[in-house]
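Just dropping this structure here.
What you see is the complex with one protein chain gone and the rest in place.
And now, chain A:
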Amino acid sequence: MNLNASTNSVEALVAKIQGLSGGTARDLAHLHSLLKESEDLLVSSDSTRPSPASFLSELDPSKHSLGYLYFLEASTSRPISKEGSGEVALSISRFIDACKADQIRLAPDKFISVCRRFKDQVLLAEAPIRGVAPMLIAVRKLQISSEQLTPLHPDFLLLCLLAKCYKTGLSVLEDYIYEVDQPRDFFLYCYYGGMICIGQKQFRKASELLHNVVTAPMSTINAIAVEAYKKYILVSLIYAGQFSTSFPKYTSSVAQRNLKNFSQPYLDLAISYSTGKISELESCVQMHKEKFEADNNLGVVKQVVSSMYKRNIQRLTQTYLTLSLEDIANSVELKSSKEAEMHVLQMIQDGEIYATINQKDGMVRFLEDPEQYKTCQMIEHIDSSIQRIMALSKKLSAMDEHISCDPLYLAKVGRERHRFDFEDFDSVPQKLNM
């Protein structure tokens, strides 16, 4: 009796879904509350009952997205066998592709858990690349605006990292994030994002992302910040050629006290980098090689070493007009003039210096930066930068206004002010009813 009743009610649910999904927003809200009530109906672990998956065929993911989502979530909550995993992954990816964004935004937690299970399946199957495109679509559908950070962002970036699809990851990183809900998502997002940028050799952006993790407000130290700090040291050395161990004022006191204790080998590396001598840097790398390897940072460390050669050669451009390859090799501590030639050639090709090599004399002639700041593109670039910055300023003042009207803030300020200014009868209420 019970079995029948429950099956019936599930079918009734399906019918409701089919009926209300196409309707107005009020219908959708009604449907949503219905679904919430029937949750335990769907998720019962009684194996005799037909699994919710069997009802999925009756629902159309593009029209009945919300209902489909609930059923899908219930069906995947059961343990899935290894053979079934591929199919499950496929069905989820099809759903993600087809679903309607506004419907799934009504139940974001369910959507996120479904996507996370998808990610797990894909990782289990050791084919992270299969998950990259669907996750990208999922992220875009879940976001309300491109400025919002969703919990799916770090999962997506993780898949990109594992699949080595750095470019796809970069496309998401180009959006500027202003709204963050969960600090943990934010930390992971910035950390993975930093790693992707390092992979793509965009060290400026990597430095920015990792800086945000390190200086984010936090009440206790977390492992993500520690790892991010290590990479941050390395990226600063590559990008800026120096690293200052003093934290900016807005860093949390927890971070200021504790981060350095975990990254001693990296700080040593920074100190030996500042001497400007390759030999010291190399010996430091040798000394701490196991630790770098254990942190999976050895590749970046090698890039740090090669960046030192580049920096030394760049310094030479400031003092010399022409210099023989022999002298370059000597002052930068390279082994031969052939190596020096290779380095200089690589740098010219990458656009890091402007020079010409005269092979007959073995001389390099350093030229000035040919950029004259007179072209139309440059003017456009400057103009667009100005526009962007003005927009940012407006945003900042809007946020300031918004906070000064925020009841929580006013309540706190009102309370504190009252403590100190007895004579102050300014009309800030002591406690606002919220």
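Assume a residue touches a chain if its C-beta (ideal position, glycine included) is under 8 Å from a C-beta of that chain, and two chains touch if they have at least 3 such contacts; residues count from 1.
In this text, contacts and distances are computed from a predicted model.
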Options "COP9 signalosome complex subunit 1", "Mitochondrial ribosomal protein S30", "Neuroguidin" or "serine C-palmitoyltransferase": UniProt name of the undisplayed chain: "COP9 signalosome complex subunit 1"
Sole contact to the chain not displayed, among A:H32, A:H288 or A:R315: A:R315
Touching the absent chain when the full complex is considered, from A:A12, A:A29, A:A294 or A:I389: A:I389
Where the unshown chain meets chain A, residue by residue: 176-183, 186, 208, 211-212, 215-217, 219, 250, 315, 318-324, 327, 361, 363, 366, 368-369, 371-373, 378, 381-382, 385-386, 388-389, 392-393, 395-396, 399, 403, 408
